[in-house]
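Omission of a single protein chain aside, the complex is shown with its protein chains in their original locations.
Let's turn to subunit A:
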Amino acid sequence: MRKTLLALALGLTTTTAFAAGEHGGSHATVSDADIDRTIRFEAGDMWFDPERLDITPGETIKFEIANTGNLEHEFVIGDAEAQEAHRKMMQEMSGDHGDGGHGNHGGHDMAEGKHGGSMPAITIAPGETAELVWTAPENVGELEYACNIPGHYEAGMSGNIDLQG
């Protein structure tokens, strides 16, 4: 598991200068030539379209994610366990029944993975389009993508990434 998450962390880059800067410049910018495939993605209230993906291990994908909903959404890639851990953390952060509590999460673009690793993640404001470049890890069968803002995953914002090749 630890290996997987490390692989994921290393595989992550984003084309966004801002996001890269925020995390201490540890990510090299990937040139367009390195991108095998661009997947256009829609994040709505409360769904992703498409709802599942088939990706070849080692493939470098550029996700272009348009938030067509009314609420902020995130796009996080990780295994089911790490996603759940992230979800729990987000729930605790939001607090219960506070003023505007549910929409009130900080826009952290690197989510903490369960074993201290991190998952590729991006937060997208309503009406915005964001990009995420990601190289699919080897030796992993299945991953999930999700929005873990409290209630969003449960309401439908998740999908499976099949990495069987």
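Everything that follows uses one rule, which is that contacts are C-beta pairs under 8 Å (C-beta built on N, C-alpha and C of every residue); 3 or more make two chains touch, one makes a residue touch a chain; residues count from 1.
One rule holds for everything that comes next: contacts and distances are computed from a predicted model.
Of "ATP synthase gamma chain", "ABC transporter permease subunit", "Copper-resistance protein, CopA family" or "sulfate adenylyltransferase", only "Copper-resistance protein, CopA family" is the UniProt protein name of the chain excluded from the display. Only one residue from A:69, A:120 or A:137 touches the chain missing from this view: A:69. Touch with the chain that is not drawn comes from one residue among A:85, A:124, A:146 or A:161, which is A:124. Of the residues in subunit A, those that touch the hidden partner chain are 14-19, 22, 32, 40, 42, 44-47, 49-51, 64, 66-72, 91, 96-97, 99-100, 102-103, 107, 109, 122-131, 150-152, 154-156.
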